[in-house]
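What follows is a single structure, and I will ask about it in a moment.
== subunit A ==
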Amino acid sequence: MIKAVIKNKAAAISAGIILIIALLAVFAPFLLPWDAVRQDLASRLSPPGAGHLLGTDALGRDVLTRLLYGTRVSLAVALIPTGLAVLAGTILGIAAACYGKAADMIITWFTDVTLAFPGLLFAMVIMYSIGGSMLSVVLSIVVMEFGSIARIVRSVALSILENDYILAARTMGVKSSSVILRHVVPNLAPTLIVLFTLNIPASILSESALSFLGIGIQPPDISLGLMVSESRTFLFQMPWLSLAPSLVIMTLVMAFNFLGDALRDILDPKTRY
Partner candidate 1 sequence: MNKDLLLEIKDLTVSVKRKKEAVPVVRGVDIDIPRGGIVGLVGESGCGKSMTAKSVNRILPPFAETTGGSILWHDSPGETTDLLKLKEKEIRKKCGTEIAMVFQEPMTSLNPMMRVGDQIREVLKIHKIEKDPAVSKERVVKMLGAVGIPQPELRYNSWPHELSGGMRQRVMIAMAMICSPKLLIADEATTAVDVTIEAQILDLIRDMCHASHMSALVITHNMGVVSAICDHVYVMYLGSIVEKAPVRELFTNPLHPYTRGLLSSIPRIGNNPEYLETIPGNIPVVRKPFSGCDFCMRCSDDVRKCFMESPEMREAGNDHYVRCHTALTGPDPGESKGTE
Partner candidate 2 sequence: MSAVIRRGLGVILVLLGVMLLIFVVLRIIPGDPASVLLNEHASEDSIRRLTESMGLDKPLPVQFLDYLKNALRGDLGQSYYMRKPVLSLILTAFPYTLKLTALSASFAWIFGILAGVVSAVYHDRLPDHLFRGISLLGISVPVFMVALFLQYLMYFRLSLLPLMYDGSFVSMILPAAALGWNSAGSVARLTRSGLMEQLDSPYLDTARAKGLSTKKAILFHGLRNAILPVITLMALQLSGMLSGAVITESVFGISGLGKLALTAVQTRDMPLLQGTVLFTALVISVGNIIADVTNTLLDPRLRTKS
């Protein structure tokens, strides 16, 4: 698989970009001398230049430093809930496919319920109950995504179960738990990898949207969406303040989309999500 990714130019470039951005974000403290949180009102809103490469924001903080720290949060908030959503979706999807009609009906109903209203509105409901924080963002994204993942996993698992070798295993009296572990899960793996990759951009966009609206990550924590929102006042005078974080979001989302598309072509060419 890794070989195929390297062979596919678009995928290799996307993976490279993601890797570079991730490394920059992780090693941010060693790369730049500025503090991302401490305010320095004396040098507020300075334009890009030699000292502060991307200038400073309204509270005198270095924009580039904040950008890298924000990317950290965005990446973390993209990867963790996406992983959790894939995990939850897989368990529910397999359960719906393998454990009889009643389980199927209840799980399908539950996923339909979570897909029946805009994710952003549900995020607001969660926000209302537990307040804006990393936790509420993670929870919201998991709820937004696991439903459609469960749907896809269910249909793929059903088609795997239809294979003759599984019927054979079942007629030989193999327990369904070992059928699932031995046959269903390994055959689901390519689908899950693709689903994971393709849901990451959605998570990044959701997090940034929530933070932008002020119902996601809260200051003094940093997030790319929050940075755009904080610098909106200066949109016309200092457009780069809004542009820089937006561009990072866009680049990440695009790279993950490219990578996901390429992975799907490599691993799972027949299915379309």
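Following the convention adopted for this analysis, a contact is a pair of C-beta atoms (placed from the backbone, for glycine too) under 8 Å apart; a residue touches a chain by one contact, two chains touch by 3 or more; residues count from 1.
Behind the choice of candidates: all candidates are chains of the complex that A comes from, given by their letters.
Not measured: the values here are computed from a predicted model.
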item: Result, touching chain for subunit A in the complex among 1 or 2; value: 2
item: Residue numbers on subunit A that touch candidate 2, as the complex places them; value: 109-110, 112-122, 124-130, 201, 205, 208-209, 212-213, 215, 225, 228-229, 232, 235-236, 239, 242, 246, 249-250, 253-254, 257-258, 272
